[in-house]
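Note that one protein chain of the assembly has been removed; the remaining protein chains are unaltered in position.
Read from first to last, the chains carry the letters A, B and C; within each, the first residue is number 1.
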Amino acid sequence: MTGTIPLMYFLVISTLMFFIGIYGFLTRRNLITMLMSIELILNSVNINFVAFNKYLYPQHLSGHFFSLIVIAVAAAEAAVAIAIIINIYRNFKSIDVDKVDQMRY
Amino acid sequence: MSITDFLTMRHEVLLTILAILILIIDLNLKKEQKHYIIPIVLCLFMVHVIIGFLPAEGGVLFGGMYKTSALTMMMKNILNVGVMIILFQSNGWLRKPDNQEKMSEYFILLFSTLIGMYFMISSGDFLMFYLGLELATIPMAALAAYTHHQSRSAEAGIKLILSSALSSGILLFGLSLIYGTTGSIYFDKIGEVFTNSPLQILAFIFFFTGMAFKISLVPFHLWTADVYEGSPVNVTSYFSVISKGAASFIFVIILFTVFHSISYLWKDIVYLIAVSTMTVGNLFAMRQKNMKRFLAFSSIAQAGFILLGILGGNVLGMTSVIYFVLVYIFSNLGAFGVVAAISAATGKESMDDYDGLYATNPKLSLLMTLSMFSLAGIPPVAGFFGKFFLFTAAASGGYYWLVFIAVLNATVSLYYYLLVVKAMFINKNETPLAHFKSDFLTRVGLVSCMLGIFVLGFWSQIYEIINSLSIGITF
Amino acid sequence: MTDFTYTILIPLVPLAVFIFVGLTGHKMKPIVSGLIGTAGLAFAAVLAYITAFNYFWIGHTAGTGYTSIKAFEISWLHLTEHLTIKLGSLIDPISVMMLVVITTVSLMVHIYSIGYMKGERGYHRFFAFLSLFSFSMLGLVLATNIFQMYIFWELVGVSSFLLIGFYYEKPSAVAASKKAFIVTRFADLGFLIGILMLSFNTNTFDFQTLVSPTGPAITQAGGAAFMGLSVLSWSLIFIFMGGAGKSAMFPLHIWLPDAMEGPTPVSALIHAATMVVAGVYLVARLFPVYALGAPDALHVVAWVGGISSLFAAVIACTQTDIKRVLAYSTMSQIGYMMLALGVSGFGGHEGLGFMASNFHLFTHAMFKALLFLGAGAVIHAVHSNDMSGMGNLRKYLPVTHATFLIACITIAGIPPLSGFFSKDEILVAAFEGNKALFFIEYAVAGLTAFYMFRLYYSIFWGKETHYHHTPHEAPLVMTIPLMILAFGSIFAGFLPFHNLVTSDGLPFETPTEWSIAIPSVLIALLGIGVATFMYRKVTGVPDKIAGAFSHLYKWSYHKFYMDEVYLFVTKKVIFNLISRPVAWFDRHVVDGTMNGIAGITQFASVKIKGFQSGRVQQYAFVFVTGAIALVLIFVYLW
Partner (left out) sequence: MNILSLFVLIPVLTIVGILFTKDYKQTRVVSAIGMGIQLVLAGLLIYLYLAERNAGNTAAMLFTYDTVWFPTLNIHYSVGVDGISVAMIGLTAIVVFAGIFASWMVTFLSREFFISLILLSSGVFGFFISLDLFTMFLFYEVAVIPMYLLIGIWGSGPKEYSAMKLTLMLMAGSALILVGLLGIYFNSAPGGGQLTWNIQQIARIQIPIQMQRFLFPFTFIGFGILGALFPFHTWSPDGHASAPTAVSMLHAGVLMKLGGYGAFRVAMYLMPEAAQEQAWIFIILTSISVVYGAFGAIWQKDLKYINAYSSVSHCGLVLFAVLMMNQTAMNGAVIQMISHGLMTALFFALIGMIYGRTHTRMINEMGGLMKVMPFLGVAWVIGGLASLGLPGLSGFVAEMTVFVGAFQHTDVFHRTVTILATSSIVVTAVYILRVVGALLFGPIKDDHFLQLDDAKWYERFSTITLIVSIAAIGLAPLWLSDMIGSSLVPMVEKITGMSIAGLF
């Protein structure tokens, strides 16, 4: 039944997600939202891996493992990031990314 | 696991054990005893370094995910030495009251990143590589934000974590495409089937940007200066030498092995990036007043020079890159060591504070001068040899014009390195920094840098060893 | 053939004296240094006389020609496989003759200076420099090859520079010395280029090789032509440029009058008797090459000589500074010599001019040195150079007066004094060679007589002007040289030059051509008469005449504005139009470019700082853009 959805669809979706994520990362002012767009990017990658694995190279499972690992790492990353964001909030009394620019040039 | 397997991946195993040990010891120390952790860690890590130097031939583990060779082991050893010096130098700063109860965290975070680099260096496939990369990056963000009550430190942390997250996202996307087009994540398999179809070029470039981010090549370098400036000095030196060094190592390995088939392609990319990196790095470094920021940009420019070695694309290139990183570790740690010592003693980090330093602290000024000359590539100190061999590698590829641009850039860099020398020796200052005597361990670190700067150049053995090992990995 | 190796001592002794006195002079009593210098020169003079005697009479069998002997030679520097600079001493008629002249005059001047320079600061310095000059001059005349001559040529120039600038605290003296050196240096540039061309084409510096009629110079180098003249002619003309510079030929003469700023004995030695005739000596040295190889170059010599002599004579008539009058007369007399060479041919009676020229060189050295030393005595007595401030000195300075008068008669060319004979030979040669020049010389003869006696009368006759202290005759140490020289200038004329110093070394007969001699004597007498009429008593005549020819007078008085022309060229053109712009260009354009590059770098580094805005999202934007750009480049454009 998976055969009914061609690989192309997954790729289009993942690519869209990727660029949406990048767009969000570039435009959102809220640090948490930026973190979420990072998650979007990572998930697009996961979709890629899984899809490729499922459609093109079903004999190995490396794609699946890769996506699992990515998910795990993403969780860790998010944890650290949020910890730092809290610290940011302590220091800046805001989590607006534009406030965080005292070091420049 | 068998003893041979242990020997094969002893760096990783030992360091992991070491990190856990620290955690346990730390738990059992009372608040006023915390500072005992420093000597303990130093001794343990010393042992680790020594064991790391034990001879052992490489091997492959986990079905090819992890493979190591004499060369990669030496890379790890080089990193170990660098970390050792950094630990020495961090002593004074760690003993400050507000770091009392979290020194062990510093060590643990440091070591976990180091473990990540180990894995990254000896990774056999992209999965291991990615794991190592993240392991080397995420704790670093915590390190950057180490002094949590300082807003700058926090800013550094957030900038690092966000940028690195984005870059690793893009890198991953590239990896997914590579997987999709080649059907494998193992280096050697990919190396056989990789071609230059547009999709693969795109995939490669995305991967490339991720690496470029770690080595902070223009235009993927913008995080560097802010993070370096915000982080504590010793962390900054760790960023600028260890993580950069490790990244360049794996960068060379992957480019030479995995993407060998499209070397004609990546050589052009590297050419482009090298020129922009050297130039932009220099242009920014010229105007910096904060020493850490200054060194940040100088290290960006240095990364540009490393690319010249990579361009050689042969044993010479590999050797020169490793050799240069080794020299660069000592030179840069010399500079950072002085900055760290001064900021630990006086809290001053601006170049203007260094005016007339020679009058009060001649030894520090001398080491600083030597490091500056070494970074600028002036004989007789080691930096000259490092740069010269990089240029030789590039010239062996026939990139004479690139060499010319690079040497001109070296001249520009000499300008701002001399500005520091000028500040310390020539500029007049009524109230120079008072004379101070930094603690024993720090001085050990500084002296070892001094020795390295002097010895590495004239002692051709080191270069020869690196060369003999490099022959193995490259084609 | 006698051995002449010892002749090398003739220059070396003064050199030794120079080094000794120069290094230790300031420690010894002044008079001692003077005596040492004089002794050294006396020794050299004796050697010179011995040499002359040996060469002309002992070592020479009568009837045969005089050959040139290379008495001594060492190599000094290897240049190319053919060209080697050697130092040595060459003995032949003219060099021996010059040895005698130089040592004699120099000795006289040394003795004279002992008295003249008494009490001057730097007494020992003066004698050291005199010895240095004597050394250089003697080395010059003994040169075995043209490059040695150039070497000593330069040394002579420097010693003249040092001696002119002897009163170095006097700005005018400093200026004069600089002028003298630079003008002659400019001429020497020509000399050098000439040497380069000649040596390149002939592959030799050596005089004997150059002048031998079968040598490369005359046989080969004539060939290639440039602007109608052969290479040989060009090189010889260039070489003559050097000679003209040293001998103050028009238009390179401007340094000579100013050189009179130096002490008077120096003027007598360097700027009357010896150094200024170096040019004549140079041409004489190369005479066969000129005569046989490049006659057109010889014409240049002749005309330059003729013009200079007339030009100088005219100026001399209106100058009021004694020494300047003498300077111009020197220039004019040297013009005579040059002209004589220029009109001469080679060999036998053809070479009459050559002989005459050297003859005149010899006699002129005597009487011109005498004139200068006499003038020195006068100046010594009244402490002024300006003859308008003098008059009626004959009763105060009897000896000086007498000798000075003798000298005047000699130079005017009245028989039987020496000047008559030498000048007569020149006129004969000119008559046979070139009529136009011949008549010019007649005019010059008249003018010479006129201005000399104008000088004589306005010093020793005319109205008595009061002097701040009564003039007194110079001490013996100064007057004895005067007498000796007077003796010389009377009797030098009877030397058989036509047997001794001839173009080809062979003697020939020179019967006195009364058809030419008598008119010349008459013209001279006419000049004297006019001078007597105008200047013996104080009359208004001179001013009237000056008024009548006001323009000519003004031009002549201002030396035909030559100095102004030179001043314009140097100060305005060289300094303001070349040097200053060069300096400006260097600072602002060349250096500006270098600084500009640095400036641009700084500028760029300021301009691009905007990228480092501190905003993480902009960083990310740049990051992504970079990635996309790379992709676009390497997927599509590459």
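We adopt the following convention: a residue touches a chain if its C-beta (ideal position, glycine included) is under 8 Å from a C-beta of that chain, and two chains touch if they have at least 3 such contacts.
Predicted model only: the values in this text are computed from it and were never measured.
J.: In the complete complex, the chain left out here touches which of the visible ones?
T.: B, C
J.: Based on the whole complex, identify which of C:12, C:174 or C:402 touches the chain you can't see.
T.: C:174
J.: Just one of C:3, C:464, C:564 or C:591 touches the chain that is missing; which is it?
T.: Of these options, the touching residue for the absent chain is C:591.
J.: Among the options C:31, C:46, C:196 or C:518, which residue touches the chain absent from this view?
T.: C:196
J.: Consider the whole complex, including the chain that is not shown, and state which of B:150, B:276, B:396 or B:429 touches that chain.
T.: B:396
J.: So which of C:158, C:443 or C:506 would be touching the chain we can't see?
T.: C:158
J.: Across the whole complex, list the residues on chain B that are touched by the chain not included here.
T.: With respect to the unshown chain, the touching residues of chain B are 316, 319, 373, 378-380, 384, 388-389, 391-392, 395-396, 398, 400, 403-404, 407-408, 410-411, 414-415, 418, 421-422, 425-426, 460, 463-464, 467.
J.: Determine and list the chain C residues touching the chain excluded from the picture.
T.: 75-81, 83, 85, 147, 150-152, 154-155, 158, 165, 168-169, 171, 174-175, 178, 181-182, 185-186, 189, 192-193, 196-197, 199-200, 574-575, 578-580, 582-583, 586, 590-591, 593-595, 598
Throughout what follows, only the chains that are shown with their structure count from here on.
J.: Suppose each chain is reduced to the average of its Cα coordinates; what separation in Å results between chain A and chain C?
T.: A distance of 98 Å separates the two centres.
J.: Suppose each chain is reduced to the average of its Cα coordinates; what separation in Å results between chain B and chain C?
T.: The mean C-alpha positions of chain B and chain C differ by 78 Å.
J.: Roughly how far is chain A from chain B, going centre to centre by Cα mean, in whole Å?
T.: Measuring from centre to centre gives 27 Å for this pair.
J.: Name the residues of chain C that each touch 2 or more other chains.
T.: Residues 609, 612, 614, 616, 620, 624.
J.: What residues in chain A touch two or more of the other chains?
T.: In chain A, the residues touching two or more other chains are 22, 25, 34, 100-105.
J.: Report the residues of chain C in contact with chain A in the complex, numbered from low to high.
T.: Against chain A, chain C makes touches at 609, 612-617, 620-621, 624.
J.: Any idea which chain A residues touch chain B in the complex?
T.: On the chain A side, the touching residues are 14, 18, 21-22, 25, 31, 34-35, 38, 41-42, 44-45, 48-49, 52-53, 56-57, 60, 62-63, 65-66, 69-70, 73, 76-77, 80-81, 83-85, 87-88, 90-92, 100-105.
J.: Which residues of chain B touch chain A in their complex?
T.: The contact residues of chain B facing chain A are 125-127, 130-131, 134, 138-139, 141-142, 145, 148-152, 154-159, 161-162, 165-166, 169-170, 172-173, 175-177, 179-180, 183-185, 225-226, 229-230, 287, 293.
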